[in-house]
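Just dropping this structure here.
As you look at this complex, bear in mind that one protein chain is not there, while each of the others sits in place.
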Amino acid sequence: MKKLYSNKFHILIFLLPALILFCGVLIAPIGASAYFSLFDWKGIGPKTFIGLSNYKELFTSNSIGFLKALRNSLLLAALSVGLQLPLALALALALGKKIKGERAFLSVYFMPVLISTVVIGQLWLKIYNPDYGILNVFLRAVGLENWTRIWLGTKKTALGAVLVPTLWQYVGYHMLLLYAGVKSVPIELREAAMLDGATDGQVNRYIVLPYIKPIVRISVIFAVTGSLKSFDLIYVLTNGGPLHSTEVPSTLMISMLFLRNRYGMGSTIAVLLILLCFGFALLINVMFKESEE
Amino acid sequence: MRNNSKGERIAIYIGLIFWMLVNLFPVYWMFTFSLKDNPEIFGKNVIGLPQHWLWSNYTRAMHTGNMGRYFLNSAIVATATIIITLIVALMATFALTRLIWKRRKTLNKFFMLGLTIPIHASIVPVYVTLSRLHLLNTYWALIIPYSAFSLAMAILVCTGFMNEIPRELDESACIDGCSTWGIFLRVIVPLMKPAVATVGIYTFLQCWNELMFANIFISKSALRTLPVGVQALSGQYTTDWGPIGAALVLATFPTLFLYIFLSKKIQDSFVAGAVKG
Partner (left out) sequence: MKKILALALALCMIFALAACGQQAAPAPAEKPAEKPAEAAPAEAAPAEAAPEQTVLKLWCIATESDANRPGYEKAIAEFEAAHPDIKIEWEAFENNSYKTKIKAAMMGGDTEDLPDIFFTWAGAFLGDFAEVGSAYCLDEAYKPFAGDLPEVMLQNSTYGGKHFGVPLTYNIVTLFANMDLLAEVGYTEIPQTYEDLTACCDALVAKGIIPFGCAGSETWCVTEYLEPIIEKTIGYEALGSIFAGQGSWNDPAIATAVDNFQGMVKKGYFDPNGMAIGNDQVKANFIDGQYAFYQNGSWNCGEIDAKETADGVNFEAALFPVMDSAKATYGQVIGGPSDTLAVCAYSKNADLAASVAFELGRSICHYCYLAGSGLPAWTPDYDTSEVKQLVSDVAAIVAKADGMVLFGDTAMSADPANTYLDYVAQVYGCELDGAGFVEGLTKDLG
């Protein structure tokens, strides 16, 4: 058995497809991006080596606005952890109480996850339409004329208007993950606590939450890296506008690559985005480990 | 629980039902406006059921919008991606959990990096590579990158499931004279059936939505996927909401129907991934 399983050739064969796919599509492009980030290059034609100038420009130039884009995506990440996850957790805890129609609720909550992001984006574009969108129509109907806004067209409201559907779509995703955790809490643990006179809140606080911590950790990682990666919905809704108020690093990267023909700068943003995602994933892991100790 | 007060229960129900409506309403609205004409959508009848059910919106979305074709393309790409991801992930997971070699923990961590890499960051290098391999404008141009980006999650899920298969099974198969391949194909793979559904769902979620790769890597209109098709159609009918609504519904409802029928299975598999992962 041991001999059979230690055959180097077999190990290689089993790993090869994954390694080729993974390195070819994920790792090599990162390398390429890191290399190109050191050049001033239009993507076609000759390129000039400029060292780390792209990185420097990215952090110092006001007109690129990378820091603002970064701030927006960090805000999204913060809201995702601070708003989306608690809501998902509350729903999961409520559904974990043997509620009537549990399945129906569960199914409906998960539904937005299955709808294509582009569809959601187009739908919300219609919801926010200043003339005919359901939101303004509703506000007018109930006499809140003053509350109507050009939701996606003014700097003040655009970011909020983009964040709402982004957060809304994935509540169901996290809810289902956490629900799985809540359901896996052994019933004896709960009952023992109840017998000791613990209230519902206390059971959740002292029994359920510590038990589902690994799942919460995964949820947090997905929520944070997902926020940093977010692109499609923002691309459809505002593509970073108006006046860059909803710009995130990915939309900035695409506009550098294809709108401004600054391939080197686009690659620089790509590299930073990857580092950021790695960094946060690591950080979250460390934080959860520390709190366990 | 039993000691919940009645008021508390009602509050919980109200909360749950409220959130349910928040989720259902956009879909309901989308469905109704897909069957209306502009005057109805824009004022006469904003949220009610359509006065005249305007099915011609659907004909327009199908014909000029070509939604059926795009749906089929998306389905082909998603299916192939799921199959490839599964095969590759099962093989890799077998090597990572069963086979004996030194650096397997490190390699596992290496694969897990894939969970956090944003797909858009690699767009141009991947484009150039696919172009060199003459794969652009084929389904492969999407299937290969989607598989690669789904791989990390698939390995994570498969590892959870595979670790639960008792090692004694391998031992006895080995004693029966099975080769490594024999054990993998006859013992491990059949027992990994639950993982198939789970990996399928996570992979589906990853590749069903993707817009940017699909937009850039495919230029033949016959091969476009749903997100690109929906986006293009919305660009063309900016002022005519009915056909857009119809396209959105066509892009959504087949998946939703499938989901309604299989929701328990889908949820269980999704959940299994979370617990195992």
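The letters A and B name the chains in turn, as written, and every chain counts its residues from 1.
Here is the rule we use: a residue touches a chain if its C-beta (ideal position, glycine included) is under 8 Å from a C-beta of that chain, and two chains touch if they have at least 3 such contacts.
Please read all numbers here as calculations on a predicted model, not as lab measurements.
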Note = Which of B:136, B:178 or B:191 touches the missing chain? It is B:136
Request  = Please pick, from B:10, B:24, B:49 or B:128, the residue that touches the omitted chain in the full complex.
outcome  = B:128
Remark   = By the document's definition of touch, the residue of A:56, A:103, A:155 or A:205 touching the omitted chain is A:155
Ask   = If you put the missing chain back, which residues of chain B would it touch?
value = 62-64, 66-72, 75-76, 80, 123-124, 127-128, 130-132, 134-140, 215-216, 219-223, 228, 231-232, 235-239, 250, 254, 257-258, 261-262, 265
Key: Touching residues (missing chain, whole complex) on chain A   = 42-46, 63, 128-131, 150-155, 238, 241-244, 254-255, 257-263
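Everything that follows uses one rule, which is that only the chains that are shown with their structure count from here on.
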Inquiry  = Under the definition above, what is the set of chain B residues touching chain A in their complex?
reply    = 1, 3-4, 8, 12-13, 15-16, 19-20, 22-24, 26-27, 29-30, 33, 41-43, 46-47, 87-89, 91-92, 94-96, 98-101, 107, 111, 113-126, 129, 144-145, 147-149, 151-152, 155, 170-171, 174, 179-181, 183-184, 205, 208-212, 226-227, 230-231, 234, 241, 244-245, 248, 251-252, 255-256, 259-260, 263-264, 266-267, 270-272, 274-275, 277
Request  = Could you pull out which chain A residues touch chain B in their complex?
outcome  = 1-2, 4-8, 10-11, 14-15, 17-19, 21-22, 24-26, 28-30, 32-33, 43, 87, 90-91, 94-95, 97-99, 103, 105-119, 122-127, 131-132, 134, 137, 168, 171-172, 176-177, 179-181, 183-184, 194, 200, 203, 215, 218, 221, 225, 228-229, 231-232, 235-236, 250, 253-254, 257, 263, 266-267, 270-271, 273-274, 277-278, 280-281
